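The structure follows.
The complex appears here without one of its protein chains, the remainder shown in place.
Chain lettering (A, B and C) follows the sequence in which the chains are written, and residue indices restart at 1 in each chain.
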Amino acid sequence: MNLVLAALVGLLFAAGTWLLLGQRILRQVIGLGLIAHGANLTVLLAGGLVGRHAPLLGNPEPRADPLPQALILTAIVIGFGITAFLLALGYRMHALEEDEG
Amino acid sequence: MNAAAAPVLIPLLTGLLCVALPSRRLRWGVSVTGGTACVVASVWLVALARAHTVVILRFGNWPAPFGIVFAADLLGALMSAIGSWVALCTLLALLAQPHPRLDGFFHGGWHLMLAGMNGAFLTGDLFNLYVFFEVLLVASYFLLTLGSTRRQAREAFTYVASNLVASTLFLVGVALLYAAVGSVNMADLSVRMPDASPGLVRPAVFLLAVAFGVKAAIFPLYAWLPHAYVLPPGPVAAYFGGMLTKVGVYALYRLFTTLNPLRGPEPTLVTVAVLTMVFGVLGALAQEEVRRILSFHIISQIGYMVFGLALGTPQAWAAGLFYVLHHIGVKTALLLVSAAVEASYGTGALRALSGLAHAHPFLGLSFAIPALSLAGIPPLSGFWAKVFVVEAGLRAGEAFAVGASLAVSLLTLLSMSKIFTGAFWGPSPEREAIPALHYLAIAGVGVLTLVWGLGGGWLWDLTATAAERLADPGVYAQTVLGGR
Amino acid sequence: MQTLLLGIPLIPLLAAPWAAASRRGSWLVALGACGAVLLALVPVARWAATGLVASAELSWFSALGVGYRLRADGLSALFALLVAGVGVLIVLYARAYLGHEPRAPAFFAYLLLFAGSMLGLVLADDLLTLYVFWEGTSLASFFLIGFHDERWEARQASVRALVVTVVGGLAMLAGFLLLGLEAGTFRVSELDPRTVQGSPRYPWVLGLVLAGAFTKSAQIPVHFWLPGAMVAPTPVSAYLHSATMVKAGVFLLLRLLPVLGGTELWRTWILPVGLGTFLFGAVVAVLQDDLKALLAYGTVSALGLATALAGTGTAVGRDAAVLYLINHAAYKGTLFLVAGAVEHETGTRQIRHLRGLARAMPATATLAALSVFSLAALPASGGFVAKDLAAKALGHGLEGWLWVGAVVTAAFGARFLQVFFGSGEAEHRHEPAGLWLPALPLAVLCVLFGTWRQLPEAVVDWLGAPHNVWPKFSWGKVAPALLAAVGGAGVAWFGGTVSSRWPEARWNGDRIFDALQAALLRFADALTHLSLTGRLRDYLVVILGVAAVGAGLPVLAHARWPEVGRLSFEAAFVGIGVAAVLVTVLSRSLVAAVVALGAVGYSVVFLFMGLRAPDLALTQMLVETVSLVLFLAVVTRLLSADVPDRHPLAGLDLLVSVAVGVVAGALAFQLSTGPPSQRLAEFFARNAKLAGGTNLVNLVVVDFRGLDTLGEITVLGIAALGVLALARRPR
Partner (left out) sequence: MNSLVLRTVARVVAPVVVLYGVRLLLVGHNSPGGGFVGGLVTALAVVLGWLAFGPPPRARRWERGVALGVGISAVTGLAAVLLGRPFLTHAVLYAGPVKLPTSLFFDVGVFLVVVSATLAAVRTLWEAGS
């Protein structure tokens, strides 16, 4: 499973990079989104795949490592905020065209 | 000690209050008061850090490495103090000459960026560093694009995208270190990293170095920088120019002293430092506009700071740290001068300016002193900074790099004289007013170079102490990880 | 008395802002400061005269062994007296010369900055203190050369002078630092010659220090900045670029002679340069038609001789150099003041336009004659005494050069005097006392040095070992001097005819400098355009390329690949994810790409679920939903902007993308074994009760690592502010 996931991470990074290197703003934002998914999965993998149960205290051991999950949670929120910002920036870069002539 | 969090919490609450307050006057009042309070708090923290080696704050009362800790050593405290000072002075410049692009929102961005910076300087947790980096970066994206035109927004995207990529690399680096060591606390990492698998640690250190290197604008990762500093209103550029790259430099110092300490000169890093100096100064020579020249000089000067780091001795680190502090003051002052010129004359193009020193003798002086300091002319702080770095380089036997750094300092002087002869000398212009408050803001940062040049022995002692403590990460680790 | 010494350079430095701030009285401030320095120097000089040495210091970056250290031995005291004494005269002269100009206060302020720096330079006993003042003189010179900054030539000349002297200065700084490291101290008087000269770095130290000395003292081939500096107001030319600052280089050689001198290397490196400059300067001087240019090349020549004398490395050479420099200050200072007076009254400095000024300006003419006698080394002038000692110092092998030079020197002296002879329209010229009186003491000094034996003897006495310097006035000595003068007059006539037809030099130092500067700027421009294309794509290629290579190599080198885990049912979601990723890349429709991104997100949601991360799954799902809403809101508006314009270097893009993907995948695989210990997870589980919950992830987020969350919502908040601000119309 870890090999499959690692391959997915690689694919996410490769595809994200490819989109990012293009020159169309929204596709670049999509590329950044893909890369962010890749990075989040990497962090999750860093906790190992040993956990058989979710990190809730009621669950029996072995539980998944809660720390990477918490870190990813933070990263997801940050990524969400930045995506919204980038979209607004993209709007300003293109949609205001006619205002300025 | 909760004091360690004050330089973060004060600007955080100030920024929030400014966002919520309805009246312009109130916002300014709160903004300046909060800025001042943050300066006081961070200077106090320097005193504490000096006395206690590392000021520890365990957030939520959880011990390291389980909870997040602030570990304010002298390095972090000094950076936070100068950062707070720069934020206040640039804010005053904006109060003196308001910019049409900035409305009430900018106060929030200003203080939240400061909160992010100070958090980055003080935190002892690697992932928390990532979070504070994001706080400061998002705030900088915000300030950069505020009121921008379509074209400016497009330029800003270059900055944003470069930094997002760097942040991703940072995150992957953190993941690698967690997998290798099982911790994200910097002290804990530094203790356990030597025993961890090099297959994870080495790429992690490299990725972190690249991520911080992008933020510090070292060769060849600096390309975003001119885009960021040429676009925004003058005082914002001064704020960025003074501090933004220095956060990256700080992180590099942290990486290569606390986390993964260098022991002796690191050839790759020395080469990068030299190339940064050279490419930066050549870029500056190619420019024809005051602010562009000054922006490229930032890159070049980063090279000196990284050179000090790369030499890998406490003395060289002290020199590099002295360079960082000196450069922050000088660069902010210069960019504030250019901000004053742009605000009053509507342009920063050398072609369009002339004779400013005749129209505003004091402005001429305000430019000449930091400019000469930047070029390393004695007895200003830049001279001593250069001497310390060069001496450390000679001690390490890096003759070629020393030669390059001296040549670069000549080219710096050449390009500074280009600004001076182009904009400040020549026939007098039609005189426009420059408010006294703007001069006060410039003097606030500019006077540092005089003070540190003529009597900077105490600052050297501080940076030397900071560097000696960095050279002994064991004490840091023990204080952070030790019992409550 | 000792601490008084420390104040000497500070008096003019502190008076400078005062002079700048006072309007009409600025010259008085300057005069007062120079006078005060002169007074303060009296006890210092007395002490030095008895062979004692005054020294004092103030700590300054003491941790590095750098201090503000001053020390007044005979050599320092002599130069300090020269600086202060000539300073007084120059201030008086400048008052008459440009006292009425509105910018006179700035002028006097710069002059004081210079005087203070020069005093510090000659008194310094610390290499870095010396360097500080050294650059101070360069800087004051920069501002004074560019004083008439509305003229392009003045600006350009000031930059040239600054760059050339700073190039040398930086080399010298490196030399000083090396010297300090080798000797273990920066204190000049404590440098041990044996340690230094025995070190393998000695040639480096010497070469670097010489670079500083040569540039400052305008030796060929970097002499050109000095004639260029003549665009400065004449008092400046007289003071800085003739009498004092340009001598700093020779002074440095003399100061370091005991440490670095006396070796074969010292002689072979310095003597040729000095003698070459001596002859070259004299010959070019003869060919000038501009009075100040003539004097400037004369100065270059004189500095060459002084450098050569220092290059002999002997005590006699040192004494000859000092005697010669003092004399030179006296006669060349006078001549500059005369040239300034002539220009002030006639409005020109071209020799061919000037004739018969002696009738209108008799006092000026007399002073000029007296100083030219000394220049030509005629008997009973200071020049004669100095040249005689110089001949002794150079020895028989090199004495011949001296006499060749003497002829040419006499020649340009004669050219200078031409303007006073003959008949011309000199009716309306007169000579204000302020323009010749200040030169009088200098001219008198020229005579005194040649007639009053005690004077040169006292100078040599101060320098250390007293010996006989007074020449015997035998025919064997007087005749060659006279012959040289006569020959010089002949050459002068010839030079005059040549100079009128002398073509504008096709290449000279100025032009080479300017060409080099332009070439450098072009190179910088080209390089910057090459490295900063302005295209985000190029920047990202660099960043990601560096990261992929740098992180990829150690992975390959140190890889210990973990075992491959069993394939589980989540692999199906991976498959969906892969398909969706491919759609984002390959789809031509932007909307499809956006929806595919959403699909990727949802498959990640299921992966999170399968990997026992329910909080992540929930969060990711909601974030994906809201993001999709935001994306679609913007996409509909921006469809027109989505024109395909892949860069022609798409192959490189592909390469970088694949490399990044491979390295990222390899890293992810490497780290998938997880951390070596679970101690963090165990701690969280143990303390969950204290935190009041059972969902460990949530506890970490709001309690154990609450600060991260505070930061995270701050990011979200600022981003929201940014969205609000960006969607507003710009003003």
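Just a few scattered comments:
Going forward, a residue touches a chain if its C-beta (ideal position, glycine included) is under 8 Å from a C-beta of that chain, and two chains touch if they have at least 3 such contacts.
Please read these numbers as outputs of a predicted model, since none were measured by experiment.
Of the chains on view, those touched by the hidden chain across the whole complex are A, B, C. Contact with the chain that does not appear here is found for just one residue of C:T3, C:T195, C:Q454 or C:T625, C:T625. Residue B:F59 is the one among B:F59, B:F256 or B:W425 that touches the chain not shown. From the options A:G10, A:P66 or A:G81, the residue with contact to the chain not on display is A:G81. Touching residues on chain B toward the chain that is not drawn are 2, 5, 9, 12-13, 16-17, 19-20, 57-61, 105, 108. On the side of chain A, the interface with the absent chain consists of residues 54, 56, 73, 77, 81, 84, 87-88, 91, 95, using the contact rule stated above.
Taking the complete complex into account, residues 614-615, 617-619, 622-623, 625-626, 629-630, 632-637, 690-695, 697-699, 701-703, 706-707, 709-710, 713-714, 716-717, 719-721, 723-724, 727 of chain C touch the chain not shown.
By our rule, only the chains that are shown with their structure count from here on.
Those residues of chain C in touch with two or more other chains are numbered 536, 540, 544, 664, 667, 671-675, 678, 680, 684, 704-705, 708, 711-712, 715, 718-719, 722, 726, 730.
Shown for chain B are the residues that touch two or more other chains, namely 127, 131, 134, 138, 141-142, 145, 148-149, 153, 157, 161, 165, 172, 175-176, 178-179. Of all the residues in chain C, the ones that touch chain B in their complex are 59-64, 106, 128, 131-132, 135-136, 139, 142, 146, 149-150, 155-156, 158-159, 162-163, 166-167, 170-171, 173-174, 177-178, 180-181, 517, 520-521, 523-525, 527-529, 531-532, 536, 538-540, 542-544, 546-547, 550-552, 554-555, 557-560, 664, 667, 670-680, 683-684, 687, 703-708, 711-712, 714-715, 717-719, 721-722, 724-726, 730-731.
Residues of chain B that touch chain C in their complex: 12, 19, 59-60, 62, 65-68, 100-101, 103, 105, 108-109, 112, 115-116, 119, 127-128, 131-132, 134-135, 138-139, 141-142, 145-149, 153, 157-158, 161-162, 165-166, 169, 172, 175-176, 178-183, 196-200, 202-203, 206-207, 209-210, 214, 220-221, 223-224, 226, 279, 282-286, 296, 355, 357, 361, 372, 377-379, 383-384, 387-388, 390-391, 394-395, 402-403, 406-407, 409-411, 413-414, 417, 421, 425-427, 455-457, 460-461, 464. Against chain A, in their complex, chain B makes its touches with residues 127, 131, 134, 138, 141-142, 145, 148-150, 153-154, 156-157, 160-161, 164-165, 168, 171-172, 174-176, 178-179, 184.
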